[in-house]
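Here the complex is missing a single protein chain, while all its other protein chains stay put.
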Amino acid sequence: MYQWDFAPVLANSGMLAAGLVNTLKLTATALAFGVPLGLGLALLRLSRFRLLSLPAGFVVEFFRTTPPLVQLFWFFFALPILISVEMTPFVAAAITFSIQSSAFFAEVFRAGIVSIDRGQSEAARALGMSGAQAMRRVVLPQAVKRMIPAFMERSIELMKTTTLVATVSYADLLFQANELAQKTFRPLEVFTVTALIYFVVIYAASLVVHRVERRLATSGETTVH
Amino acid sequence: MTLDRRAALNGIAASTLALALPITARAQAGGTLDQIKQRGSLRIGVTQAPPWFSKDPKTGEWSSGFGISMGKAMASELGVKLETVEVTWGTSIAALQANKIDIMFMLDATPERAQAVDFPQTPLLYYSLAVLARDDLPVVQWSDLNKPSVRIAVPQASSMDKFVTENTPNATIQRFPGNAEAIAAFQAGRADAVCLFHPPLLVARKTLGTGKIVVPKPAKFQASSAALRKDDKPFRDFVDNTFATHYKSGQTQKWYEEFLTSFGLDPKASPPVMKEML
Partner (left out) sequence: MNHRWNFDAVWANPEALLAGAAGTLRIFAICLVLGLSLGLLVGLGRYSKRKRIYLPASAFVEFFRNTPVLVQILWFYFALPMLLPFEISPLMAAALGISLNSAAFSGEIFRGGIQSLERGQWEGAQALGMTQGQTMRRVILPQAIKRMLPALTNRAIEIFKMSTLASAVAYVELLQQGKLIASIHYNPIEAYTVIALLFFVFLYPLVQATYVLERRLRQGD
């Protein structure tokens, strides 16, 4: 009969808490860079100039099709040799997930922009707005409202994806869990508690997403098709 | 629904699925020696860490390394096959406790580990703690590394990790799953030094072609051992005897030199792993 003993885990809860903070820090940073980068990629992809749309399309497809863990290893161990730049584990991880998430955000942006009736941008142009103005003042604001739930889901996905950094040396929650399990020789208790922490945080975030979805649905912008 | 019920459902779902997949029942009765004879194989933990263990990419076999040589000798003495199970330094103890492996070579005896596993009395071999550092990094003493500007890569939960954490706490320590990743971090320039024992560093330096190996003062020269499951005297005595026999006959040193030669390193130019030969 296995003797459960959560005492070593509770005694070291500070370690896990520090890991959780790092997880949130990394997720927030990747979002902060990934969203604008994704918008840029989406706009490039929608451009009429093939010189812009083709490379942007390639970047998006490449980062959506290759596994995130492969990308992480490449940015961690290969890139620093190529460009001889010193990167802390945080910076390397942030770069990886910013680019990775931007590829997915680019698709969300593109789908949202394209979904806005052509008539809207034509009408805006008829009113004398330039293409860029039409985009900024008419299309994007409506598109963003439609895309909010998809964004939030993508962000939750991102938080789950950041666990990959535990396999390189960034001290996120899962990395700390590994440390703790190896220190206390109590993998069952440590990993069970860690799984529960992730569940609570991510479940709470997803409840917020559902709330927002329902509000948007009632305000006339339904995302449920 | 409360968290307990969720966790219970999780457990039920998991066990149901696990039962549906092919299972290997763990040998329950008897000590390690009995289990080994019953199973017909000696399971050793391995991790990519030449010169101790090395995998051949062509065949996928863990075919070379000091640990493999010792493992093969032990297995043939017991009249069984040798089985290799991949672990990391940090998870090897959990693997022993979970009965995934019977013995983990190259694990140093520390008081913390001794609470969870046993070690034989006889040492396996001797080596010095060293660093492979950037050519332009001034390193003579351990205290030279004890600055936040110095980034040191170590494998998680290894004795190198423990030493560096205790003796150079001000350094920026990066912990990786194994030797290979720690060396890769040094190669990528994300660490100024990688701390391992001198034999793995010799191997790394040969292929990387840059960096200098330094044994910082005060030199940390110590014995290595192997981890075994707790309270198993017959197996522990067997391992004790085996280590003593091979060490005294010089076989231990020979296996080590064999690997160095096969790797293209000159054994005469490398520090020996026997105390008496220094």
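Letters A and B name the chains as they come in the text, with residue numbers starting at 1 for each one.
We take it that contacts are C-beta pairs under 8 Å (C-beta built on N, C-alpha and C of every residue); 3 or more make two chains touch, one makes a residue touch a chain.
Computed from a prediction, not measured in an experiment: that's the story for all the values here.
A.B. asks: Using the document's definition of touch, tell me which of A:8, A:40 or A:68 contacts the absent chain.
C.D. replies: From the options A:8, A:40 or A:68, the contact with the absent chain belongs to A:68.
A.B. asks: Even though one chain is hidden, which residues of chain B still touch it in the full complex?
C.D. replies: 1, 5-6, 9-11, 13-15, 17-18, 21, 23-26, 28, 48, 54-55, 57-60, 86-87, 91, 94, 97-100, 180-181, 183-184, 187-188, 204, 207-210
A.B. asks: By the contact criterion defined above, which parts of chain A meet the unshown chain? Give residue numbers in ascending order.
C.D. replies: 2, 61-62, 64-71, 73-74, 77-78, 81-84, 156, 159-161, 163-164, 166-167, 174, 177-178, 181, 187-188, 190-192, 194-195, 198-199, 202-203, 206
Just so it is clear, only the chains that are shown with their structure count from here on.
A.B. asks: Enumerate the contact residues on chain A facing chain B in the complex.
C.D. replies: Listed in rising order, the residues of chain A that touch chain B are 76-81, 84, 86-89, 92, 167-169, 178-179, 181-183, 185, 187, 192, 196.
A.B. asks: Please output the residues of chain B touching chain A within their complex, sorted ascending.
C.D. replies: 3, 7, 90-91, 93-94, 97, 112, 115-116, 153, 156-157, 174-177, 181, 184-185, 187-190
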